[in-house]
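Each chain you see keeps its place in the complex, though not every chain is here.
Chain lettering (A and B) follows the sequence in which the chains are written, and residue indices restart at 1 in each chain.
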């Protein structure tokens, strides 16, 4: 297999039927060069704070920070340490890490991670040889050389990738120092924080109390009561908004929404301060804070995102050794019809609210989420996400959502990535999948080609721009 | 886009592969002109009671009565009142309603509602221009002119649509006056009532008590005890049957079946009369009444239909303002393996019973319903329905059901529509989807073409005719 090249023809990922492929190519080409809007992800803003920042070694670029990648090796019995994980504690010789990565690269056959990585090698780095045990070291050398060049610094790639806006995810207690540094530097890259209050509203999270203390410190509000917590959160939201934030995000590990009286909320909070909050307390408090989040979003205009249904750190022994983000967050069954009803009944009829739900349980797409989004003015569906953003996952999303919710209750693509160089690969994949899906509708005469030409602009660019309000002036 | 036409080529909705398409066309053409059997739906029988009845304005025909249509606009922040909803209370200027409808018609891109409406305009009304803000008023004018002509009266369209039998849905307390008027008029259209006892057996429904009183009045039986309720229901079933009914229908918002002793049933009923029935009482009583319904069906031969799993009137504020059928019934997770076991164990082995289950939770198709239908003689699966009767939804049904249940434990298509003019569009779509599905089996050599030619006759006509016993003499 030595001598094998990456195989990325211009019409890749399109169905084989010549008529469909021709339409798919036309639709894809009409959006291939559009700027990228990345409204939801986990790229480190520190990469852009200093114009001379670099990505480090190839292993630091592609393997060590990306649990999408290393979990697959771990599942095959390869210790995380052999992949240099966790950062600084695993194998220190990154050439060895790279060799292990290359030796088992076949594990990614047929996976989206495999497709993204092929794009990164071939399209971003201009490396034509397929990665394998035999080519590992030569490719490592090429990568190192590129990564040392000015063209491969984060800001340079940001420009080359044609990113119009990139939203990061930042805790409520984050100082946003990197975002401040980016602004102060005069660089024009549009990188925005997203307000994520989970660490101060999930009462049973590790470090909840120190995080609340930090919140007090940052805001000057002594957060010892429910009204003070609300006031502090509102102040932080205002700060994030001033720093360019367009949205909030929360991790709905419990799913039930529901309103508490201020008194009930405060009683639960006091139990948490006393160290005696129960799981039920935490779930009720979080469900109430989602309601409050909706209220605040109506008031300050921040788009409200919630992603639902991941059992965090499922592998307790691994968590105990290495901490979070080790590739062992596992989805579970979700229920939205009953659980979102309190929130939707109170705020879902208000068109000023944009409430975007990301779901991992695909059985809810056609059963619950599409009917809900096809009714409530405030509710929009986030795209196929995380485990579901491969070609099949994205097609299942379109096929299960569109007939009931239409296209216009969805919000375009979100890459949700920690891996900055995979951003163009992921958006390209999404644009290709949508082009192919729409071409399939055209050749079946389900939509006509005029409509499809509009729809591809919507999926690739407009829907994200509108949903996250990048098309409006601040405060509009 | 002005000047754009509807695009309904003769081979629409078929896959692009030329070999498959050729077979699909042949199969479709063999059933395209078969009469329509519509065994389950919600068309107003009053439309046919008077030979001079009309459909009213274009908005009264296509928008105001059809929550499939207006929910999509509502989901995008357009008030229901702007669409003339609810009837008589919304915008009174139907030209304005029509303009709003047309301005946002693009919302239906890629949806079955979009396909049905295109059919109605192009095939039923002969209007070639695509609906848009620009063409709205001219199309309104054309519609009005047609709707005033004798050819577009309900009875005329019934004949033109080639409807062999149409079943309506009627409450147990309905006088069936419209069905009586149709019979008395001498018109030959075959329109039959369906017995729906929900309003007198769901103990917590609004107006349960007045409905029971009405039942007493209609039957002359004082319905104050469980035996009297059973007797009154049996009498109403006999009346419906005499009026042509072939089936019953119930809305299974709770899913558990199970038998109560007559004494338990009466105790619950007395609590309901006293205003003290609990949700659990209501669920147990309903579950018991499903068992009784099966017993009665074995005795009187009426086909028993139950549709499961919709959370009615999910949007409480909207329900409080406008009442039911506002497009906010939302499916939820269903469970059939355990919940139907009591009924199936008692009556499911009896081939005299035909028990047709309609499900909204597609995850139950391959997991529960196809295995159950592939075993119990009494159980048959209703088609993909409501949110799931688009092209993708129907294909999912065939692909998830057939391998386990075969074709012959299914019952053909049901349009379930409130929109009379959409009936031919819906049946045409169903016939096309099945033709395309079968053509896919033929070109993969999963079935041979001889078998496929039989199967398309089954799906388009025979299965519905047999399952609902239109092929038998009354009492046979």
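Some points to look at:
Just so it is clear, a residue touches a chain if its C-beta (ideal position, glycine included) is under 8 Å from a C-beta of that chain, and two chains touch if they have at least 3 such contacts.
All values reported here derive from a predicted model rather than from experimental measurement.
The complex is built from one repeated protein sequence; 2 chains are visible, and the structure file as a whole lists 3 copies.
To be clear about the criterion, only the chains that are shown with their structure count from here on.
Here the CA centre of subunit A is 40 Å from the CA centre of subunit B.
Partner subunit B is touched in their complex by these residues of subunit A: 17, 19-20, 335, 337-338, 341, 344-345, 348-349, 351, 363, 366-368, 370-377, 379, 399-400, 402-409, 440-441, 443-448, 450-451, 454-455.
The part of subunit B that touches subunit A in the complex is made up of residues 1, 4, 7-9, 11-17, 71-72, 74-77, 106-112, 114-115, 311, 314-318, 327-333, 360-363, 387-388, 390-393, 396.
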